[in-house]
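All protein chains of the complex are present and in place, except for one that has been dropped.
Moving on, here comes chain A:
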Amino acid sequence: MTTLLLDSDIRDWVVLPLFVIMIAAGLLRQNVGVLLKADPQKSNFIQQRAQGTARHASKLKSGASHYISTWQWQIRRMHYAKLLQDTAEWCESDEAEAAGKPKKMVKKEDGTLVEADDSGAADDDPMSNMMNPLSMMKGNMAFMVQNMVMMQGIQHFFSGFILLKVPFPLTFGFKQMFQRGLFELPTLDTSYVSSVSWYFLVMFGLRSFFKLAIGDPSQEQKEQQIVMTQLGFSPANPAATGSGGDANAKMLRGEAENIEMFLQTTHKSKLDGVEKRLLGSRYPKKAVAYGSAASAANDFLLGAAGVSRGGGKKKKAQ
């Protein structure tokens, strides 16, 4: 296999310009993405309650369970199991659907806001947002459109010649992918690639570069996200707002079962031994005294056999 000598014009007029074009295109895409950002979606009311309840109930499994008394933990175990079941039922009920639907407000002539007459709308299908093509498209449109356009452009303008040789050897299978338009020369070393593969290489390579170039979002942007969550909006993600009552109910029932059956029923909180740990060596030793009246009353065998066992109190160290 001899090495091919490629015209240096290829480098000057194709490789470097392509590189520069792709950097510029990436930056353009970022800025256009900001302009086309979809509106934040309203958080799902039912989902919010379900997730909050589940998260709270899961604290029983955490280390904090050793900082409340054992009997309180047991009580909570039973209470949370019931609470999760009740919330699951609520999720499926009509009342939740009604409460969770945001009401459209219209302005009357005197400036007050009243509920829009919505009696005709039967659309409480939680998947309706997925069907709205515009919101989903807006998010990915910039990227997809640009991808398509660039690939078509490159295949049109820069086809039919070898662009460069990649420094690592490739197997035969890659030939078809990387050498499009090169008339499928069977003897051509797979390391020689065409322009489309250069495009892919640079595209994946520049992702990290862009993360560096764009930099961290400013503090105000991070705060905006937090505030939006508090005000009841989840970040613009059409896939996130799909769960209706049933999915949540199922999740809650699963959690309830977990708590009721699988959570370790023999849990003994470390709070029970805290006084011993605090007092350390000053902790009074439990006196097991053979022959003392009190312990004899408690001790079945000795009590039955009578109290007249030997004189001295033998103190057994616990």
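The rule is short, and it goes like this: a contact is a pair of C-beta atoms (placed from the backbone, for glycine too) under 8 Å apart; a residue touches a chain by one contact, two chains touch by 3 or more; residues count from 1.
Note that in this section contacts and distances are computed from a predicted model.
Entry comment: the absent subunit's protein name, as recorded by UniProt, is "ER membrane protein complex subunit 2", drawn from "Protein VACUOLELESS1", "CoA carboxyltransferase N-terminal domain-containing protein", "ER membrane protein complex subunit 2" or "glutathione transferase".
When the whole complex is considered, the residue among A:Leu182, A:Ala247 or A:Leu271 that touches the unshown chain is A:Leu271. Contact with the chain that does not appear here is found for just one residue of A:Leu4, A:Ala64 or A:Met78, A:Ala64.
Looking at chain A, the residues touching the absent chain are 42-45, 48-49, 52-53, 55-56, 59-60, 62-69, 72, 76, 99-103, 105, 113, 115, 218-224, 227-228, 230-233, 271-272, 274-275, 277-279, 282-284, 286-287, 294.
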